[in-house]
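Quick one: this structure, given as structure tokens, is what I'll be asking you about.
Excluded from the complex is one protein chain; the other protein chains are retained at their positions.
Up next is chain A:
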Amino acid sequence: MLNAHALRQLAEPGEIINMRTLRFLLQKEFRQIFRDPSIIRIIFMMPSIQLLILPWAADYEVKNIQLSVVDHDHSQYSRQLVNKVTSSGYFKLQDYSGSYLNAMQHIEHDEADLVLEIPADFEKKLIRENEATLFMAINAINGVKANLGGAYLRSIIQDYNREVRLKWVQLPRFNPELQIEVTSSNWFNTSMNYKYFMVPGILVVLVTMVGAFLASLNIVREKEIGTIEQINVTPVKKYHFILGKLIPFWILGLLILTIGLTLARVAYGIVPTGSLLVIYTFAAVYLLAVLGLGLLLSTYTSNQQQAMLLSFFMMMVFILLSGLYTSIDSMPAWAKAITRVNPVTYFIDVMRMVVLKGSGLKDISTHLFTVLGFAVVLNTWAVIHYKKRS
């Protein structure tokens, strides 16, 4: 009579038993993930914190520029000008003095960002000679603030210039200088709300972190504790073990994406113009690529500290060279080359395309296939490099 064990060995078709092993590996993985309070915190707190707080801080509009006005004129026109500048909402009048040296001191103490100097005969010249000069000194330590502050001030002064002229010349018999006025309309983000643009990007970073780094940390932890050794002496196949690690984090990544999209809708009213299906299709492929990266990281590191530091470094590169904060078009050629091999770039682009513009699968197919390529290369590399013995 055959006992159960012998029967199984006779009828070793493999596949059924293999599925059972994989199912058990997955079950074990999920148990561990949901038993680890720090992971639960990361899964639910991280998206909330990052999505609810960061977009408010990652604001491209520069506000509260400290302005120091040096008024040598003290005329009606100069006062009108200062009034117009301060009432724009971008500037805060830090001080109003009569000496440039005094104002410069404020700049030196970092109390002022901009100095606007109005010369003594500003009003007189403006009326008599039909032109006047102003001087602007900019604190360029913070490049963004200096650039934008200068530009804001310049456009306010231009505006003022036009107003003054309008008052003088009721009927434009002839224009002293040619004026072109430009009006623009913002497509896809009509109110130029930067949050519509930032939130999808930040969400991509979140999904990437969970996918690549939680997965790599998880595997490295098994190395560190020595449990991988116990697994390695068993007949568990390499691809079983790897699938057992990839699938849970693939699901977690999609879960984070769902939480993030819900938060974006609830907190910012961002409803993707395009189809959610397109986002999820891309995310599914994208997660394969970043999970492959995480797997690769884990095969090259031997403890969690190394994995952490490496992840940290990679994340910095990924974020800064992904077009999340800065435009890729304005980067030097070598940086552009890096953005092309950065999977984050593609997902951020796709998210913005789908959320703001409503792009469909056809529009993002190039992105999709590029990321699929990444997934294949990274996973193959990782599987080859993962050894069950040394």
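General observations
Keep in mind that, in the parts below, contacts are C-beta pairs under 8 Å (C-beta built on N, C-alpha and C of every residue); 3 or more make two chains touch, one makes a residue touch a chain; residues count from 1.
The rule is short, and it goes like this: contacts and distances are computed from a predicted model.
The listed choices are "ABC transporter ATP-binding protein", "Cytochrome c oxidase subunit 1", "Fumarate reductase iron-sulfur subunit" or "AAA family ATPase"; the UniProt protein name belonging to the chain that is not shown reads "ABC transporter ATP-binding protein".
Only one residue in the set A:Val182, A:Val233 or A:Ala333 touches the chain that does not appear here, and it is A:Val233. Listed here are the chain A residues that touch the chain not shown: 4-5, 8, 17, 20-21, 24-25, 28, 31-32, 35-36, 225-227, 229-236, 388-390.
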